[in-house]
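A single protein chain has been removed from this complex, and every other one stays in its place.
Which chain is which? They are A and B, in the order written, and residues in each are numbered from 1.
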Amino acid sequence: MPTFADIAALLNVPVSGDGSRRISGIATLMDAGPDDLTFLSSVEYLEQFAATRAAAVIVDRSVKLMDGAKSTRSGDGRNVAAPALLLVDDCDLALAAALPLFAPPIQMPALGIDSAARVAPSAMLGEGVRVGPFVHIGERTKIGRNTFLHAGAFVGDDVTIGDDCQIFPNAVVRERITIGHRVILNSGSVIGTDGFGYKWDPKRKQHVKIPHIGTVIIEDDVEIGSCTCVDRAKFSATRVGRGTKLDNLVQIGHNVVLGPHCVFAGQVGVAGSTTIGAGVVVGGQTAIVEHRTVADGARIASCSAVYRDVEAGAVVSGVPADEHNGTLRSQVAMRKLPDLIKKVRELERELKALRSQQNS
Amino acid sequence: MPTFADIAALLNVPVSGDGSRRISGIATLMDAGPDDLTFLSSVEYLEQFAATRAAAVIVDRSVKLMDGAKSTRSGDGRNVAAPALLLVDDCDLALAAALPLFAPPIQMPALGIDSAARVAPSAMLGEGVRVGPFVHIGERTKIGRNTFLHAGAFVGDDVTIGDDCQIFPNAVVRERITIGHRVILNSGSVIGTDGFGYKWDPKRKQHVKIPHIGTVIIEDDVEIGSCTCVDRAKFSATRVGRGTKLDNLVQIGHNVVLGPHCVFAGQVGVAGSTTIGAGVVVGGQTAIVEHRTVADGARIASCSAVYRDVEAGAVVSGVPADEHNGTLRSQVAMRKLPDLIKKVRELERELKALRSQQNS
Partner (left out) sequence: MPTFADIAALLNVPVSGDGSRRISGIATLMDAGPDDLTFLSSVEYLEQFAATRAAAVIVDRSVKLMDGAKSTRSGDGRNVAAPALLLVDDCDLALAAALPLFAPPIQMPALGIDSAARVAPSAMLGEGVRVGPFVHIGERTKIGRNTFLHAGAFVGDDVTIGDDCQIFPNAVVRERITIGHRVILNSGSVIGTDGFGYKWDPKRKQHVKIPHIGTVIIEDDVEIGSCTCVDRAKFSATRVGRGTKLDNLVQIGHNVVLGPHCVFAGQVGVAGSTTIGAGVVVGGQTAIVEHRTVADGARIASCSAVYRDVEAGAVVSGVPADEHNGTLRSQVAMRKLPDLIKKVRELERELKALRSQQNS
């Protein structure tokens, strides 16, 4: 359990008061108990700040506190000592820095192969691998060092998974897929389902499945959210670039290429053969249609529908997605549209009146 | 198998005809067999009503039936007896009341712990618990009385699950989660994946995962749909309030708080730290962005994108979401927009003509 002094040192803030005090956790202003650290990021929460029972508060320098406002507090009738304050330049960053001090260990399966796992004889497992019960590992598959696979995970034949990966319960990696180091596959994610491709057979009068003979390559340091699907390429590879993070319920179609360090929020969909550059950020529920290019550093707002290529560094939004400021202007204008229609009708009437007056 | 009299009594409708007749099921007008109950909710289906083979029909009082219209029917040449009619005030409610009479029992695993389940020695299971094969229950986890866990369900360490819960196949509950009584987790739902949070490390030039040290609290009487994800809080708890129902493929971000008795249709997404009040109803595929507040009793239409706070009792829709009637007006107006543009061009021409005429 870290002391108050430990946290102050980590945040590079001077210790005021008893530095030896143990801090047991982090919670919101309202939830924090007397041994907890909490935070005040905005004046919006000043009232909650006045009532917090926390031992210490990380305070964003942008929030103006009244002098002595916190010197004493009356909780349930008793005077309560004010919490120690840690003034920081960026409350969110400070919080992110402090959280690891309190992070409980991630639950892992026991070292080695569980007796209720099914590991193919030809599979090769590195040192320190942990395989939970009901895990399936296919023939000729290689699992790197210290990687763990939780209960119910499925890994097909001829798969390569790197070192230090975390495969959570019931995640699925189909056959012939390549996964790098330090990759996290969350529960229920599915890597390597055939892409969605058919051709209509006019003789048999039905859709015929197009074989998907390609693979999926997940590069190092990628995290894939729960129930997120990355489909197998028709040929060559669907690729998720190094350090890219996909949230839950995201759909990545066949032959999509995602660059490094992208961040895709929940329920985003990318259709087949679209190429996304480096560092692209996509808000939740946005769709990008097939065969498009989104260049490096583009930012796409949530709930957008991208039907055209997006230039490097562009900020786009809307359905259909367009330059963000233009979308905002259109949205504001749209709300004025019913009035505008009335106004134009009035103008027509006035003009008609004016004309008849002039002609008379 | 209930008799016709049983059903009439349940619906508080007088018995007309043979009350002892057994009714074997409920089906649509077209699908119903000669021992089935069916229903007529709207004049739209009068033709199907005329052709139904059902033994009895729940008829909404709003539907006007012609006298004697159903006294005889000619099916395949033979005269068929008309079905008995049950006139009710609200066909949907009557149907909902009658359905439980025909509900087959829910399939459950056998009583006790299946020999192919993996239950940690320190787990505590209440009386009447049923644990199917390939189920994982972690250390120190508590499962309440009469709760069942179907095949392939995963429950991590230090989880608490209440009484009478139904955990369907391949559902996942990660470590340190709290689940109340009578909760239903449908197949493929995932509770407690880390929230989607990273900070950019400019030195290492990559996103660094922010630890999510919080939990998820699912209160009593909640139902969570298939492949629905409720993420773990950064600190404190992501919370799903008492009696709230989430449909399939819904995404609930970290630190979201859902009030009691909400109803969220399929594919809804709620981004991090948003707070939703009591009794909020959200239509399918709607997104609510992060750090917003939706107050009690608000209703949000399907396919909306909520970027701003929503007031108590408000009815909103659209992208971006706004007061519903305003959205409808804007949508109607938008369809007139191409004509409006032409009209304004014409006005400009006429005005110009008028001016030059006046100046001449």
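Methods note: contacts are C-beta pairs under 8 Å (C-beta built on N, C-alpha and C of every residue); 3 or more make two chains touch, one makes a residue touch a chain.
What you see is a predicted model, and the numbers here were worked out from it, not measured in a lab.
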Residue of B:D60, B:D164 or B:E223 in touch with the missing chain, whole complex considered: B:E223
From B:V63, B:L87, B:V315 or B:L347, residue that would touch the chain that is not displayed: B:L347
Among B:D18, B:D31 or B:D201, residue touching the chain not depicted: B:D31
In chain A, positions touching the absent partner: 116, 118, 134, 136, 138, 152, 154, 156-157, 170, 172, 174-176, 188, 190, 193-194, 196-199, 205-207, 209-211, 213, 227, 229, 231, 234-237, 249, 251, 253, 267, 269, 271, 285, 287, 289, 305, 319-320, 322, 326, 329-330, 332-334, 336-337, 340, 343-344, 347, 350-351, 354, 357-358
Touch residues of chain B, complete complex, unshown partner: 25-28, 31, 92-93, 95-96, 99-100, 102-104, 107, 114, 116, 132-134, 150-152, 168-170, 186-188, 221, 223, 225-227, 243, 245, 247-249, 261, 263, 265-267, 283-285, 302-303, 319, 331, 334-335, 337-338, 340-341, 344, 347-348, 351, 354-355, 358
